[in-house]
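The complex is shown incomplete by one protein chain, all other protein chains being positioned as in the whole.
Take a look at chain A:
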Amino acid sequence: MNFDYAFAWSIVPDLFQGLLVTLQVVILGFLLAVLLGLLLAIAQRSKNPLVQKLSAGYLSFFRHTPLMVQLYVLFFALPLAGLTLPAISTGVIGLGLYYAAYIAEAFRGAIEGVPAGQWEAARALDFDSATTWRRIVLPQALKPMLPVLGNYLIGMFKETPVLAVITIPELFQAAKQIAGMTYRYNEPYTVMALMFLAISVPTSLLFKYFERRSHV
């Protein structure tokens, strides 16, 4: 086995295109997951039993089926029902819906970690519930959430090769294609691994920094 540096260098632009697609799907999917996860966690605490049940049902469904199956359903089954989305949008929605279930669970834990006295103090000052969430509870819940969110973001990033099953030309797919066409495996897979590392490690450090900086 040998490693051809010139060849490795020559495939960087192609792999970089794959990386951009991966990052696009991950970032949008992560935003969707955080927003939806937050809504699901708040719904879990709703006094309306229907809202609570719907949220619990969502969490159960998305946590008890494989991501790949969910992607297949979104990509191949929904068009049969007349709903066709581009592969990348499907990827964003698929990752977002799936990770929302996990992030919701983490938010729920962080929200429960805010002492009951904080809710009571807000009630005693006549805050409405929206203001209580926005100004008192969520700012306090976010601090323990930061490392968890960081982990999920990196986890999501590392999970992206699964998007190849719905034809998204992400980083892993790009490396595989180059390998398939040139019969050279060392270079594309090594460059791909380095690209994953080059994103994961700084992201991890960034979240550690946020965590140190935030108050409470």
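Throughout what follows, a contact is a pair of C-beta atoms (placed from the backbone, for glycine too) under 8 Å apart; a residue touches a chain by one contact, two chains touch by 3 or more; residues count from 1.
The working rule: contacts and distances are computed from a predicted model.
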Q | Chain left out of the displayed complex - its UniProt protein name, from "Aldehyde dehydrogenase (Acceptor)", "RNA polymerase sigma-70 factor, ECF subfamily", "NADH-quinone oxidoreductase subunit K" or "Amino acid ABC transporter ATP-binding protein, PAAT family" | A | "Amino acid ABC transporter ATP-binding protein, PAAT family"
Q | Absent-chain contact - pick from A:R63, A:R123, A:K158 or A:K208 | A | A:R123
Q | Selected residue (touches chain absent from view) among A:K53, A:R135, A:K158 or A:K208 | A | A:R135
Q) In the complete complex, which positions of chain A touch the hidden chain? A) 46-48, 115, 117-118, 120-121, 123-129, 131, 135-136, 139-140, 215-216
